[in-house]
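Here the complex is missing one protein chain, while the rest keep their positions.
== chain A ==
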Amino acid sequence: MTDLTVKISSLTLKNPIMPASGTFGSELAPLLDINRLGAIVPKSITLSERGGNQTPRVCETDGGMINSIGIQSKGIEHYIANILPSYQDFEPPLIASISGESIEEFENLAERLDREPSVAALELNISCPNLRDHGQAFGMSADTTYQLLGKVRAVTTKPLIAKLTPNVTRIQDIAEAAERGGADALTVANTFLAMAIDTESRKPRIGNVMGGLSGAAVKPLIVRFIYQVHQATNLPIIGSGGVMNGQDAIEMILAGASAVQVGTATFIQPNAMNTITDEITDYLVRHHISAVKDLIGQVNLD
């Protein structure tokens, strides 16, 4: 038997595959076996209701897509009353992604969810390129990241996963700041700030002009970030960006990831996460490896 379990801080996942926030919902239930996921990660939640951005909110690019969904959210009370219960019949632990417009909002959200037994961990979306002006995000500053983590750490005992932005000069600095601030794990990373123009109409192909790039095209960049962050911190890493198949997931694990998120691939094939999990098992069998955790960070540099 192959052992697919991995640990993210105090959380044990039955396998390393989980959805990327914003690309998953209980609507997938007829098309995907949700109970086979390592964890459940619903769409980022904000404190109060938000409308999201102008349309078109998505466009296609070679090997990927740009999105500027923004955080379309009905607010934390609706989340607790409706979204959390909609997952209660599924087995995997639920990681709640939270997104504040200020450090105080992150604190309030964390405080509110700390009381919810169905929330196994918090992922702090300090990296959304679609919330503030011109793609600014908290996670672009090491100081802000440190402060934000510290404040949130003080109000909850749940494991804290900081989701980093790739739109920085040195991601190691942000990773270290998050670790010092009290993060238990890091998601590497959110989408890349990007833009596409329709040459016929000369108009931006996204209503909001800019958006976040995801999908297969970003994978080599994310693998590099995972490798750098793994060297800079001791925290478990959740890879996020461009995983399309089991081989991509293994690649991230070799670079230093303990778990892997899948987003855009689910739009292409709704059951992608199940297929990827099977492909990881196949890889382990083929290489006579008994436990996937033995592969974490095992890139061969000789």
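Worth a mention:
By definition in this document, contacts are C-beta pairs under 8 Å (C-beta built on N, C-alpha and C of every residue); 3 or more make two chains touch, one makes a residue touch a chain; residues count from 1.
One rule holds in what follows: contacts and distances are computed from a predicted model.
One chain of the assembly is not displayed; among "Sarcosine oxidase subunit alpha", "Oxidoreductase", "ATP/GTP-binding protein" or "Sulfate adenylyltransferase subunit 1", its UniProt protein name is "Oxidoreductase".
Contact with the chain that does not appear here is found for just one residue of A:154, A:197 or A:268, A:268. From the options A:52, A:75, A:150 or A:182, the residue with contact to the unseen chain in the full assembly is A:52. The missing chain lies against chain A, touching residues 22-25, 27-28, 30-31, 43, 51-52, 55-60, 62-65, 67, 69, 72, 215-216, 244, 264, 266-271.
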